[in-house]
Each structure stands twice: as C-alpha cells, then as structure tokens.
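What follows is a single structure, and I will ask about it in a moment.
Every protein chain of the complex appears in place save one, which is left out.
In this document, chain identifiers A, B and C correspond to the written order of the chains, with residue numbering beginning at 1 in each.
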Amino acid sequence: MKYAYYPGCSLECSSAAYDMSVRAVADLLGIELREIDDWNCCGATEYFSQDELTACAVIARNLALIEPQLDQVVAPCAACYLNLRKVDSLMKEDPALADKINQCLAAGRLHYDPGRVRVRHLLDLIHTDIGETAIKDKVVQPLTGLRVACYYGCQIVRPYDGFDNPEQPVKLDELMTWVGAEVVDFPVKAHCCGGHMTQISEPQAFELIRRLLHNAAEYRADLILCMCPMCQLNLDAYQNRVNSFFGTNYQIPIIFFTQLLGVAFGLDWKKLGFGKEIVPAEPVLRKKLTAPAATA
Amino acid sequence: MANDTFEPKIVGFLCNWCSYRAADLAGTARIKYSPNVRIIRVMCSGRVDPTFVLKALALGADGVMIAGCHPGECHYIEQNYKAMRRYYMLKHMLRALGLEEDRIRLVWASAAEGQQLAEHIDKFVEDVRKLGPLNWPANWQENGERLHAVEAIAKEHEESLEVLP
Amino acid sequence: MAERVGVYVCHCGSNIAGMVDVEEVARWAGANLKDVVVARDYKFMCSSLGQAMIEEDIKKEGLTRVVVAACSPHLHEKTFRRACENAGLNPYLCQMTNIREHVSWVSKDRAKATEKARALVAAAVERVKHQAPLEPFFVKVNPATLVIGGGIAGLQATLELADAGYPVYLVERTPSIGGHMAQFDKTFPTLDCSACILTPKMSEAGQHPNVTLFTYAEVEEVSGSVGHFRVKIRKKARYVEEDKCTGCGICVEKCPRKVVDHDFEAGLGYRKAIYTPFPQAVPRIPVIDVESCIWFERQKCRACEKLCPTGAINFDQKDEEITLDVGNIIVATGWKMFDCKKIPQYGYGRLANVFTALEFERMCNAAGPTGGKIVLRDGKTEPQSVAIIHCVGSRDSNHNEYCSGICCMAALKFGHLVLEKTKAEVYSFYIDMRTNQKGYEEFYHRLLEEGMHFVRGKVAEVTDAARRPEEAGKLIIQVEDTLMGKQRRIPVDMVILMGALEPQADAKELGLKLGISCSMAGWYTERHPKLDPVATMTDGIFVAGVCQGPKDIPASVAQGAAAAARVMAMITKGDVMIEPVVASIIEEKCSGCRICNNLCPYNAIEYDAEKQVSRVITAMCKGCGTCVAACPAGAITGAHFSNEQVFAEIEGILWDAVHGNGGAGVKEGQPVSA
Partner (left out) sequence: MSETQGKGKLALYWAASCGGCEIAVLAIDEKILEVAKHFDIVFWPCATDGKVRDVEKMEDGSIDVCLFNGGIRTSEQEYMARLLRRKSKVLVAFGSCATEGCIPGLANLSNREEIFETVYEETPSTENPQHIVPQHETEVPEGKLYLPVFYDTVFTLDQVVPVDYYLPGCPPEAERIWDAIVAILEGKLPPKGSVIGANTTVCDECPRKRTEKKIKKFYRTWEIIPDEETCLLEQGIICCGVATRAGCGARCPRVNSPCIGCYGPNTDVIDYGARLMAALASVIDSNDPQEIEKIIQDGIPDPVGTFYRFSLAHSLLRRKRKLIAAAAGGK
C-alpha cells in the first residue's frame, strides 16, 4: 500500500512525536508513505481569511506535486487534511476557480486536476485500509486497563462527508478497543480545543481547554489521545496555565494516537517520540501497563 | 457563431404517470424552464418505440427526450426498464450513424419531481444547443444538383429526338 | 372523407392568455392546419358556456374531431370528453393538449410560449384525425375487499365495509390487530384513553361475521386488476392452532423464557417466548417466537405443549399460503419510527435516560412496563426535569425533509402527562409549533398555562459532559434559543426524542406487488394530492392512514372511512368501467415469435400454441403499450396510442420544422419536380 505523505509544518517541529510515531507505525503496518518532494505549508486557517486564491494555490501546489502514480495522499495533521480536501473539493465545484488556481500553478510548471488524488486522514487509512484483523494481529502489548479518551476535534470530521460521524465519531474509539484499551465516554470528543484562540483571548481559549480536560477527568481517563497537532499543543502545553487560571489541578498526559498504537505494537518508546510531551505520559503508561509485553 | 440564435427543437416523450405529472407539477409550481421541449404524452416510457425517436430526428428535431418513472417506481411495475434497454440500443445505433448520442436522453422523474424535470429539460436543451442544429433532411437531400441532372438528361434526350427524324 | 376538426383554445382567465397569445394560436390553427374547420378561443373552455360552445359546433358544424388546448388532461380530459359525448361524438375523438401547465406557467417569453403552444395544437390536430371511436369495457366487481394493515385506519375501513354488509379480509403482519394506537396511553388533545376507544373496535372486527382476520400474515403476491384481484397471503406459522386455542394464557404464564419485547413494549418491557403482544390482543391466540423459544434453540422444554389444556400447541406447524379473490384493496400499512440512533449527538442508545417517543408512550401507559410511572432508566427514580426534543429525523435535510405532522401535539401530550404525574419541569425544544387541527391550538395554550417551558431552537447536542457543578450527573441540552438569541445549556434528567414517522421499511416492496408507487420519501402516492387523496393510480387500490403520509388518528380514521366509501361505491355499482386504452394483437400479422410474451408484468399476453399466435387478455391489459413498441412484426396495436396516432403527433409537433425552412417538408414517394 503506497500513499503520498504530507506531514505539514507542525510535524517537523512542535509535533515531531506525531511524525516519528506515524512513520514507525506505518512502517510496521506495511504502509509505504512517500513524502511529497518539496512540499510547502498548507497555510493553516489564516490564509483563507486573507485571500482565497492565494490560500488555495498554496495548498494546491502540494497536490500538484504528488507523483502521478500515486492517487491517495495522507495527512496526519487535521488542518492539513482539511485544507487539502477543501481545495480539492472547491476546485471540483468551481471550474473557474480551478482554472485560476492552475494558472497560478503554471508559474511553477505545475498542474492539478481536481479529483485526481484522494485526500485521506491517517485514522481513516489505518481503520479502513488496514482493518481490525491486521491491527489485532500486530498487538504485542495489549493496552488492557488503560483508560483513554479519544479526542477528534473539529477539522477531521467536519465539514466534509468524512469517514466518520461528524457529531459523534467512533473510529478512533474502535481502533483503541482493537488494541485492548478501555475507551472512556468522552462526550466532548468532537468539540473545539480553541485553536489559535490562545493567542487572541486567553480566557475564552482556556475555558474551552478546561472543558475538555474536565470531561476527561470526570470519566477518569488516564490520557487523552489526539490526532491534531493544534489540539495536542493546546491541551498539553497550556494545561498548567489552565490549572493556574481556574485553580484546578489536571495532570492528564496528551499524546498522539499513533504513539499509543506504537506502544501496543511493542515499538521502542523513544522512537515513538515519548518524552516530548509536557505532561509526561510515561509514568502513567508504566503504572497502568504492568503486564509486560510478550516480546518486549 | 450561428448557435447564438439557435433554438433547439426537442420532442419529449413523457409517461402519463410520473414524468407527465412532474411536468404538470412544474407548471403548477410555476417553475420556469426552456420552451424548447415539446411534450408528447405516452402511457409509459415502455411505449416509446425507437421509431418515434428516429421519426422525430428524421423530421428535423434536434434532440429527443424520453422521461419515465424512476427505476423500480414504474406505474407499470418494470416497463421503464424496457425503455432503458431500447434507449441504449438506440444510442448504439445513433453512434454508428454518426449522430451525437447526446441528442437523445432518458431521464427519470417522479410525479413529485417537477423541479427535477425542469432541471433535466434545461440541461438537455443546453447540451443540445451546444451540439448545434441537426437538420437531418439536409443530410440526404442532394442540394438541387440531383434535380438539375435529371432534367438535363430529359432535355438532352428531347433535343436529340428533335434532331433525329 | 376528410375529418372536420374543431380547435378550442382556452384563455383560462389570464392563466394561459397572460403568457400565450391564444387568439393568435386559434387564428393560426384555423388558417394553417389542414381539416380544421372551426378554431376558437374562449375565456374558460371548461365552463358550461365553453362546453356548450363545443357541443353546438359539433352539431352545427358537423365536427368529427375536437381539440381542446387548455390545462392538463389529468384535470379536464373527462370534462371535454363528456361534452363531446353529449353532442353525440365519441369521447375518444376529443384530444386535449396542455398549454397551461406545460406552456404558459413554465415560460418567460410570450413569443416562444406562443410558438410552443402552436406546435402542441398542431400535434393534437394531426393526432386527433387518426383517433378512433372507442367503447369502454366493464368488469364485474367482486364484493369482497382486502384490507392490508390492522391499525386504526385499516380497522375503520374494515368495519365500515363489514357493517355495510360486505365481506372483508383483514391482513395484519403482527400477531394482533390494533397497530401503533394500541401502544399509546392517551390521545391528544382530548386525552381520552387510547385503549378505551380502540379496543372496542378491535373486538368488533374480531367478532364481525363479515370480517375474516389473518393476523401474523403478509401479502405475498397480487395479480389481476380492479374488480377481480387475486391475492396470495402467507400466514406465518404461530405454532398454535387457532381453532383449538381458547386464549386462556396458561402457555404464556408457564413459558420459562423471558425476553425483551422490542416490538410492542418498544424495548422497555419483557415478553415470553410464547406471547400475545398485549392483554387485549385480537385475536387472543399467542404466537411462538422461534428466535427465543428454548425448543427451537436446543430442542428442550415444550412446557407450553404439556400444559395447554386444549392441545393447541403444534411445533410442526408450517407457514400457510392462502389465496383470496377480492374486488378492491385498501392499503393501510402505517409507519415505523425513525431510528434515533442515526442522530448520535442526541445520545439515544448511549445515554441511558434518553428515550424515544414510543418508549415514553409505553412508559405512560398504565398497562405498560412501569405501570404508568414516569421514571428514569433505573426503573425507580422520578425525573426532576424532562426535555422533549421535536423534529428528530424530520424537517432535517440529513434525514427526512418532511414535517412529521403529529409530533408537536404528541410532545404537548407528553408534557401534560409529565406535569400531571410528576413534579418535574418540562422543556420543549421546537423549531415551529404546529397545532393546526381542531382543539390543538387550545391544547398548546393549556400547556403554556400548565407551565411547560418552550424553547425555540434546534437542539445541537444532548451530553453528559458537565461544565458546571450544577450540571453534574445531568443530561445537558445544548441549544440556541432563537427567541433569546442565546446559546443555552439546560440540564435535565430525562430526554424524550420525538422521532419522525417513517414509511415501513418494505413499503416500496409492497407497492411493487400492488402496482402502486411511492413518493421519494416512501409514502404511497395518491391519485391526486387534493382531489383524490385515498385512491391510487391503480384502479381498485386505495390507501388510508399514515402509509400515505404522516397524519394523526382522526385523519387516519377519516381516510379509512373514505377509502371504504370509495370501495362501497364500486361494489354498489357492480361493475367498473375500464378505459379502452389496451393493446390488441392482429392475428393475421402475428407470427407467434413470442417476443412479447415475457414483456407483460401483468401476464396479459397468452400464447395460443395451436394457432401459433399470441393474444392479449383485454381485461388484464393495463395499456402501457410496451408490447406495442416491442412487436417486431408490427402486429400489436395500442388503442388510443397507436403508431399512426403518435406518428401524426410527431409530425404535428414538428410542424414548423416540416413546413418551415430546410425543405424538410418533402414527402416521400412524390416526384421532386412538379
């Protein structure tokens, strides 16, 4: 199984753990990720509010760069995933816009025909293309007893017809059950983490973060799993600030779902990027995962 | 291009139960659509004989639309499937005769789908407009050359008859 | 001899004349179309004066054909045919063309609309000249009627017919008649007890000498046509012999297997493996549920058999096929409730104290699983606050776009019951409050006064994720209150989802068997939405109740009675006229190739092996014309839609192409030069 791989900027730096664990897990599962050569930033959310054409062209460039023999692209970052999908579908709906975008791309001798590449999120790919049996086969360290809250955020499940229910997604829940984790109810699983609101209005952003942490704590989750660098950053890096702001004392590790998958598959924790998170995950994992992995 | 003023003439065969009523509903709902499709009512799309379609094209129609109930919703249970089978056969023939297969179109519209039928009609009219006029009779007429030639023989013979005796 | 054609172009007030130059169309037809001897326009052709004009012309001008260019033939074809008949002209020599629905109402350009109207008139004139006088057929009507569905609509129809003295077969899929109404506690807005008004009707139907009940039975196959349908029904094995069972109930009492009852009790209560759905069931003969029965599971038990005092249990019983001959069929197959799990953000199936409307109906019912007590899923705690969410799966483009009609009133009824039986606060979350029948608005006001809270807004989410201490342990309704223009979070103990009424899952399948169609949503299509709401496009088949569209009990009852009245009219008349629009085979031309034999879904074409020809059984032919189009020998002709008629219509409709430019008017077989 070969896919074009679009890591995006966050995975280069702040979410390096995500990139490391994605590659490690993909490798183990036989997913060949071919990183797009010379990819550029997707522009996140900011560009669209400035200039639609530029925003689209910047994103479309990445699609245009995908090798012709590949027809699917995987983006682990939620914003990257959404942007790639958005531009592909905007180009499909509006041929005039598609023309303009292609005129921009022509400056770099590039061209993209909407629909040529199918944009996939990593979770969809692991859940659908790999599937339950293959996943279960690979588990060497069942996550029995580990209580996880699966956090989807907004951008993966909305607004496009995706691979999961937009209001109450379940695919990550299912995946975690396959590897033996105990998935706690997490009613706010598709609520917003605040995104860049931390830069604009801390009280607003902190309240959103607090709700998520509070809900996970209420359901006695050992950790929260993310699949978006922004979500992970907000919940993890701001956890202490939120605590001091509200006088709370949450200590919930926030990691990427691929990191935990890697643990279940018995991969080396270092190679999965553990230790880069601010609220440390390792103590919780060590405490809960008492039964040593069969092959560890 | 001449097509700017070209108004396609299209004959529509609509089944009595679904599509004709959809056209009635489009009227009742005052949905405006292109006036180019002239409707002939048949009891069922299954009544549409390929001869009807060919006849309309031969007489100068630029396109023919056949409309029936949705598959599985035919008033006569499954006769629209027969219309569908003939439709594909006809398209196969039209291609072989050098006609654009898009000059005939089969659409489904339930009695409740006035809006959809109007959209189908508008779309079809635009598609036929793009194809341009068909003007089939001009295709087999010999542009006056033929009559001229026959008359020339008659004249030649007459003249030689006059000279002979 | 040339025909003498009269052309009548209707103004329809300004409905046609406003967009089509009707005077010009009439003038043009008179001047240009061959054999047209009279061409007139008139304000309202369908008025008695308009009709009289046609009748007079037929007599004075000796018209042999009439063309009326007006509205849809579906509206007034009968009117003008009658006018012709009055003047001594065979009604099938009149042709209508539709220049209102198909021209004036859908056009924007007067010149183009007029051109289209001219083409349609030319088509009708050319066609009508080829039309032939036809005589309708008459078929005897079997006085027996089949009613499909034993809910309130079907029951009403059954009783009306039976009381009038006609035999009725009532087929019901479940083990008892009664339908959804049997599950309800109270009915809105009068709050009378549902069972109290329904059960007398049920037992009346059960005992009526003119009614034959087939419960736990389904329609398998329908053949024939109006007046003489033949219906095969499959009576599922009950494993209880009906003639022996007295309904004593010992078997049910002694059955050791108890299972959750997902049908009648909506999953809130239990039943045995052998059961009658509810105590007042008609008939009171139980059914063994093979899915749950221990004997069917592991060949043990047979307690019921041992204990039955009349030896009525029969584990070897098989499904039985029964053939019924009936003249008419009334379809009253009702509805099912929207699967609320399809809207996961409302939490049904995930959050314990979210209930569906049907569950709540059972909960309120004194004979129901909680004995009528309103309690949370734990079976004992009374809620302090209850939220009722409207439009769950209806008025929602993700699910069903239609309004489910009855839910607002049912929600108000629930509100009243909660207020009456508990001390809880009740919140209704609605999009629009729809209370448009007699006494309904008054009921709404009553609830306003009783203190039910109304929040206008579509609920975003029902969640147990508390943000504030006061939300802890509650279900929180997240909603935008569109009257306040504010987001609100309202914590409650119990949520009731007013799930949409949906067509039965197999409505389309049954429709196919019956030859009646469904709307896109899946409701059966009536013949005319306003003027013929209980008939269908298929003669002899009528619809009643919710299977035709969401409606409340009084409307269902009215429709049941209306359908019965329509059937009675058919029975009383004794025979039914069948349009002579049928196919026939010219035997001399038929070579017996048998292409047509398989094409008729009504099996109306038979093959005469001796003479080696195929033949149309006129009474079974419905006139679709598919065989006419298929006959390779051109041996089949369709009355009123013959090849010649349609060819002429095509020539007429392309009048401008044929007679206009391009020399397309050259007729075959004629010398090119004069």
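Miscellaneous remarks
Everything below uses one rule, namely that a contact is a pair of C-beta atoms (placed from the backbone, for glycine too) under 8 Å apart; a residue touches a chain by one contact, two chains touch by 3 or more.
These numbers were taken from a predicted model, which means no experiment stands behind them.
Across the complete structure, the visible chains that the omitted chain touches are B, C.
The residue from C:135, C:291 or C:588 that touches the chain not shown here is C:588. Residues of subunit C in touch with the missing chain: 588-595, 597-599, 612, 626, 629-635, 643, 647, 662, 668-672. Listed for subunit B, the residues touching the missing chain in the whole complex are 2-3, 6, 49-51, 54-55, 57-58, 71, 78, 81-82, 84-86, 88-90, 92-93, 96-99, 132-136, 138-140, 142-143, 145-146, 149-150, 152-154, 156-157, 161, 164.
Here is the rule we go by: only the chains that are shown with their structure count from here on.
Centre-to-centre spacing of subunit A and subunit B amounts to 55 Å, using the average Cα coordinate of each chain. Distance between chain centres (mean CA atoms), subunit B to subunit C: 35 Å.
Shared interface positions of subunit C, defined as residues touching 2 or more other chains, are absent. Multi-chain contact residues of subunit B (touching two or more other chains) are absent. By the touch criterion stated above, subunit A contacts subunit C in their complex at residues 165, 167-168, 185-188, 211, 214-215, 218. Those residues of subunit C that touch subunit B in the complex are listed here as 72-74, 98, 100-103, 105-109, 112-113, 115-116, 119-120, 123, 508, 512, 515, 517-520, 525, 537-538, 581, 599, 601-602, 622-626, 628-630, 638, 641, 643, 646-647, 649-651, 653-654, 656-658, 662-664, 666, 672-673. Touching subunit A in their complex are the following residues of subunit C: 343-345, 350, 461, 463-467.
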